[in-house]
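The other protein chains are all here in position, but one chain of the complex has been omitted.
For reference, chains read A and B in written order, and residue numbers begin at 1 within each chain.
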Amino acid sequence: MSKKFFAMISVLLIAVFVLAACAPAATEAPTEAPVAEQPTQAPAAEQPTAAPAAEEPAMEEVLIALWTKEGEADGGFQYVKSLTDAYTEMHPNVKFEVVNKEVETLREDFQTSSLAGDPPELLWTVNDHAGPFTAADLIMPLDELFDMSQYVDSVVMDGMTYAVPISSGNHLMLVYNKELLPEAPKSTDELIEVAKQFTGETKALVYNQTEPFWLVPWLGGFGGSVFAEDGVTPTLNTPEMVSTLQWLLDMKTTYGIVPSESDYDGSDTLFKEGKAAMIINGDWSLGGYSEVLGDKLGVAPIPQVAGAGWPKPYTSGTYFMLPKGLEGATLDAVVDFVKFATNEENEIKQLETLNRLPALRVVLDNPMISEDPILAGSAEQMSYGTPMPSVLEMRCNWDSMKPEMLAVLAGTKAPEQAAADMQTAAETCVSQLE
Amino acid sequence: MATTTVPTKQKKSFFEGGREDSPFKRLLIHLALLAYCVITVYPLLRIFTVSIRPGNRLLSTDLSLIPADASFESYRIVLFDKPLLQWLWNSLAITAATAIIGVILAATSAYAFSRHKFPGRSLGLIFLLTTQMIPSAMLMVPIYILAIQLGVVGTYRGLVVAYSVTSIPFSIWILKGYYDTIPIDLEEAARIDGCTELEAFWRILLPLSAPALAIVFLFNFTQAWNDYLLARVMLGAQETLLTWPLGLQRLQAQFTTLWGQFSAGAILVTIPVMALFLYTSKYLISGLTLGSVKG
Partner (left out) sequence: MIEGGVVLKSLAEVGSTVLYVLIGTLILEAFLYLVLMRWLKYRYALPFMLLAPAVIGLLVLVVYPLIWELNLSFGNMSLRRFKNWEYVGFTNYVRVFTEPVLKQRTLWPLLGQTVLWTLINVVAHVAGGMILALLLNREMKGRGLYRTIIIIPWAIPQIIAVLAWRGEFNYEYGFINVILQRIGLAPIQWLTTPGPNFAAMCITNIWLGIPFMMVILLGGLQSISGDYYEAAEIDGANGWQQFWNITIPLMQPVMAPAIILGTVWTFNNFNVPFFINQFELESSDILVTALFRAAFQYNRYGFSAAFAFVIFIFLLVYSIFYLRATGALKGVR
């Protein structure tokens, strides 16, 4: 490029930028980092939940930065925005800045921004974030602010509740294609029988064989648990774990029920393409499957382990958490919004829009649930489930189980050895948590 | 005398002449290159396949490059329903600003290193080299905290400055190497004729180092265009300000990903960078030798 040309372009570009910068500030919306708490003035009067906008005295402006793990792919983000928009309509002085962050990112960024002294005002996230956040003392206990008895069991640590549940579930269940399999098996023996029909290209059952999240229901069925009674000591080297690992391996090699390898996307694809009769997947996937299968979609609890119990998938849900240090008008606005978002009207709306089971006890009895076979099936499975531990040590369990489970399924380790190694790894990890 | 050719695919004569190669050897060369090109391009073609495959299915038992029910629906959605163009525009704006600032900073700093022997010069060069060795994960948390404290989170200010600065070491290294191969006589002659030092720099040295400048521009551009970590740290709050890596990441929920749209976005995003690369490829070849090989 000739020098003149180059110079001209650079000058031109800079000129364009500079001119645009000098453009009237009206086009620029506030882009500063979210404003922290306003200095306490006359506290905003508490609004009754879901009440239409009544006469309000002049309110101070509150900006709430809400970080949510809900993405757009399953409609979650859009739902969050609809809630915040509805609230702002009722309370024009409260504005929201809704940010979607991927789950791990949300955790890391919340920790870092707390360290810098400027955390967001509200979190919409998963329960196991409570472990790290309480360990680092970043979120506040909520028993004083909310009536927790209205809700299903929430995140309790050291006797204090740290989160307000928005929806419950997030649990695994048996999803099946009625066209390929009219009725779901009720026990593992039935499962083995049913699987004999599927010898060709179509598989009997698929599931994500790479994540221990899919292992724990079976562990529960065999009567085991990852933690001891105290909830913080890992108990992975147990006969129940060995049986679970053996069962997973048998499903693959001995009985040929599941394909030799499948991860989340693989199993999801097979089920959607009609090449698998059953899939073990979570409630978040029901919407997508409904679209593809329509009436042919069936939901049932994961089959009972023959001679033992019903599998216990982990249940959790989505939760609101509040950072420490909220006060004054901002705190009031946040609390009010949380109550609004989890009131009966909105919980029902969430049920309709997102197909998620509610967290408000009173809505759990809603006929909408019992009448919809999908939701009813999901609720039934949830009743067999067990709450997912939120303690910091749980991460150690997940990380220890994963490679060992993968090794067993790959045939490179015996279940007994894997269980022993899991325990060692988990113990090392816990000791490093300092 | 016989030409020293070895008729296998791996060893070739080093002569520049193509006239001396036998047709057989030529065929082999072409085949080898073609095979490599296929390996190069195939993974991308597969992404393209995912993008035209309906149903957001990342994987499929179907190996064909164009599935039977191919549709451009994902492209339509990502271009018209989702703000991909906005993300692209944002990335472009940031990247252009970064590249310009980066080139200017590097050109001037490299000049100082090349044409002046000031105290601390060799130390400075070593320092530049060592900055390349720092694992970037190390810097993320302190930079984030700094950004929060300076109030630049959610704006482009911190991001553009961060991009320009992090590309400086490599850019200075390249430019300085190139300047070093241009004899200083030309500039000295100009100064004898009455130019100031900076004028000589602007009028003589810079035009001559156009290839290296192009490379620095390209390098700055790709660093800023492709970056995810810094952008994630500095942006994220303002939806309308997202760059494309952050935007594409929006298409992923906790468990599900809209693979069709993601791949369509990936293809669309790659096109500008590829075009830029191809346009400047001839500069790349000549400029990247760092000017230190003398015939």
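Convention: a contact is a pair of C-beta atoms (placed from the backbone, for glycine too) under 8 Å apart; a residue touches a chain by one contact, two chains touch by 3 or more.
Predicted model, so just to flag it, every value in this text is computed and none were measured.
Within the whole complex, the absent chain has one touching residue among A:84, A:154 or A:400, and that is A:400. Residue-level contact of chain A with the missing chain is found at 14, 16-23, 27-29, 31, 104, 108, 111, 114-115, 132, 135-138, 210, 259-263, 266, 392, 395, 399-400, 402-403, 406, 409-410, 412, 425, 428-429, 432-434. Where chain B meets the omitted chain, the residues involved are 1, 4-6, 10-19, 21, 26, 29-30, 32-33, 36-37, 39-44, 46-47, 50, 58-61, 63, 79-80, 83, 85-86, 89-90, 93-94, 96-97, 100-101, 105-106, 108-109, 111-113, 115-116, 118-119, 122, 124-125, 129-139, 141-143, 145-146, 155-157, 160-162, 164-166, 168-170, 172-173, 177, 197, 222, 225-226, 228, 240-241, 245, 266, 269-270, 273-274, 276-278, 281, 284-290, 292-295.
FYI, only the chains that are shown with their structure count from here on.
Put simply, the C-alpha centre of chain A and that of chain B have 37 angstrom between them. Across the complex, chain A is touched by residues 55, 57-61, 96-97, 100, 104, 141, 144-145, 148-149, 151-155, 203, 206-207, 210, 213-214, 232-233, 236-238, 241, 249-259 of chain B. Interface residues of chain A facing chain B in the complex, by the touch rule stated above, are 1-3, 6, 10, 13-14, 17, 29, 31-34, 65, 69-74, 76-77, 97, 99-103, 105, 109, 112-113, 115-118, 126, 264-266, 269, 272-273, 275, 282, 284-285, 288, 292.
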